[in-house]
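Missing here is one protein chain; the remaining ones are kept as they sit in the complex.
To keep things simple, chains are lettered A and B as they appear, and every chain counts its residues starting from 1.
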Amino acid sequence: MTISQRLNKENTAGYIFISLFIIGFLAFTIVPIGVSFVLSFTDYDILSAPTFIGLNNFKEMFQDPTFWQSMGVTFYYALVSVPLRLIFALLVAMVLVRPSKASGVYRAVYYLPSIIGSSVAVAVLWKRLFASDGAINALLAMVGLPGDTAWLAQTNTALWVLIILAVWQFGSSMLIFLSGLKQIPVSYYEAATIDGASGPKKFFSITLPMLTPVIFFNLVMQLINGFMAFTQCYIITGGKPLNTTLFYSVYMYQCSFQFNRMGYGCAMAWIMLILVAVMTGILFKTSNKWVYYESK
Amino acid sequence: MKKGIVALILASILTLSVFSGCGNGGGSSAGKTASGGSSGGTKVIRVAWWGNQVRNNRTAQVLKAYSKANPGVTFETEFTDWSGYWDKMATQAASNSLPDIISMDYQYLKQYVVKDQLADLTSYVGKSLNLSDALDATVSPGKINGKLYGVSLATTSPALIYDKETVQKAGVTIKNGMTLSEFLDAAKTIKAKTGKGADFCYPNGEVYMEYLVRGQGKVLFTDGKLGIDKSSYVLPFFKLFENGDSYLAPAEVLEASVDAGIEQGPLVTGKAWSTFTTSNQFSAFAAAAKKSLGIATWPVGDNDVQKAMYLKPSMFFCVSNNSDNKEECTKVIDYFVNSTEANDVLLTDRGVPISSKVQTHEKTKVSVADKQLFDYIATIEKDYCSPVNPPSPDGMTEVATQVHKLTEQVLFKKITAQQASDQFYTQANQTLAKAGK
Partner (left out) sequence: MNARKNRTVVYHILVCLFGLVMIYPVLWMIMSSFKNSSEIFQNADSLLPTSFKFSNYTNGWSGFGGVSFSVFFKNSFLICILATVGTVISSAIIAYGFARCNFKFRNFWFGCMLISMMMPFQMIMIPQFIIFKKLNWVGTFLPLIVPYFFGLPFGIFLIMQFIRGIPKELDEAAKIDGCSTYGIFGRIILPLIVPALITTAIFQFMWRWDDFLAALLFLNKPSRYPVSLALKMFSDPSAQSDWGAMFAMATLSLVPIFIIFICLQKYLVEGISTTGMKD
């Protein structure tokens, strides 16, 4: 078989395998995304036809203090909560991967917070926990710390309440780490034990490298999710106080549907899309250096 | 990533094809299949509203009764929660597939009319739609440029709801028609004696701001600009939140009252003794608070030249411009407005009914709190109100957000009331001008 024949064959097979994606993408995704791109150059209030205004939306954006503030909040939130959440998820996954009769129950318990996700119950409870007469303050007072902080009403603490919520709901990353850990052949560890490797050594020379594809996946996904985060802010703080918890996506939604400025909202969406795409692109470029694939 | 850019260009080309389609094809063809049209002699009418369990059940029940009395008319109901409702309506309006009968809020009415989404109902009045038993004050807010676009199902009014026990304990009285300085004196006494502060229309400040400006004889929010020529008109409003420690509830409590809903709001949880709201929420407050509540007018400015209080429609029914059954729709609305049978089911869920005949009929059947409400509306009607301002201009939601943010900054002592007034004056003028283009 010549090389070109082989390539050809892989070409066809590849397209056959991903044909489903291409069809779905062309049918349901590309047109709406394209529409949002065109709308970003228009003034569009949803109820009447859009009018073309060139780059005005983008120009306005750079002078809009709320735009910059929400951008800052989102960066802070994403760059703090994503690493924290991943480290936490990995630690818990390592603890729970240990086989025991109760491990199924434990996994379920640790995954539960992620199941209730963004329901009203979480919103209500989270507000109660962090109220100035709530449980968190009661706990702090018990150990002798000042217990009268109004967590959600102070500009320097409110965002942290949302970050803690994000970290608390680490279940999805944990599950992925768990199945990644399970994929590491036990024989590797057995061999290492015979060689007399210690626990930490095994972790750094076997677990971590073998886990890099999954870490990479979690990192990319959580980063995208972190920058597009919406619900935490939407259901709990609504941006209060003084916009210090206003997520970019929530501001975008407000502009589009509450202020009826869909064109401006689309322009905002594209700015974020480009930023996240660039960051993801950089991650992919560096991934050659640190992600280890068995199949290479 | 370079290839990504190629994809984007491709996407935008494809876009154009959708746009050309969305204008013409969307409305006529698909709209009919969705609404069911009037095939085979039966009329299918889509009715949309927002609401909770009680309203959903009652409204559905009334529609069922209507179907029974009018064979050949069936309904497709579409009800959702409040915030989802407006997303859904925006999407349906963008694709010309609005339901036949649409629940409408006063703040959105104008926008939908200007964009030609709603039918002019003027020609049906006196024929399929009888409004002769309703006061002009409740009918005219549904008119824009003299044409009737929405029929209010119930009347509401600004209302100060307060905790009677706390007020009595402090030895003061809260009554209708108090001036702002009288009210602040009372509030100071209450806070000094009971420790409870007042909740001062914090989340919806623009409403009280507009109210105070009304008293000074001006309409604050008009098309394309503010109806005032200097910022001093709104200064009294921002002053309320500047150094308000002696009468306001703590900043944290006020901050938490935003989006808290009735049950978690400071009045019900006992963290404040008063709240500024609208009268149709009175029975909900009474049921949630489980204590005796009073209702009074909002305090008016000290040197008012005009009655600031007003009666306001609490929820409209409108008919979509796309509807194939406009006349039948007006009959349905008429049924909601005039039928005592329908109102026996609906009761005061949407507020006090607009028809005086229905009002007299219902008054005998309602709860204690609702009776208080009927009396309150009657008092306002008689002694305290002037015609309501025209519906909010385009850009109002954004202005409301600006007002709230400025209030917030005053409350947190980041800026002074004077600065807030000045900033409001420029920002709001800009926003309204942009939206009114």
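Here is the rule we use: a contact is a pair of C-beta atoms (placed from the backbone, for glycine too) under 8 Å apart; a residue touches a chain by one contact, two chains touch by 3 or more.
What you are looking at is a predicted structure, and each value in this text was computed from that prediction instead of being measured.
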Of A:61, A:89 or A:178, the residue that touches the missing chain is A:178
Given A:85, A:107, A:240 or A:261, the correct residue touching the omitted chain is A:107
Logged for chain A, residues touching the omitted partner chain are 7, 9-18, 20-25, 27-33, 35-36, 46, 95-96, 98-100, 102-104, 106-122, 124-126, 128, 134-135, 138, 168, 172, 175-176, 178-180, 182-187, 210, 213-214, 216-217, 220-221, 224, 228, 230, 249, 252-253, 256-257, 262, 265-266, 269, 272-273, 276-277, 280, 293-295
Touch rule applied to chain B and the missing chain gives residues 1, 3-4, 6-7, 18, 21-22, 25-26, 30, 33-34, 46, 50-57, 59-61, 64, 76-82, 84, 87-88, 90-92, 94-95, 97, 259, 261-264, 268-269, 278, 280-281, 283-284, 287-288, 290, 349
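Just so we're on the same page, only the chains that are shown with their structure count from here on.
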CA centroids of chain A and chain B: separation to the nearest Å works out as 37
Chain A residues touching chain B in their complex are 30-31, 33-35, 37-38, 45-49, 124, 127, 131-132, 150, 152-153, 155, 238, 240-243, 254, 257-261, 277-278, 281
So, in the complex, the side of chain B touching chain A is made of residues 1, 4, 7-8, 10-19, 23, 86-87, 90, 93-94, 111-112, 115-117, 251-252, 255-256, 258-259, 264, 394-395, 397-398, 401, 405, 408-409, 412, 414, 435
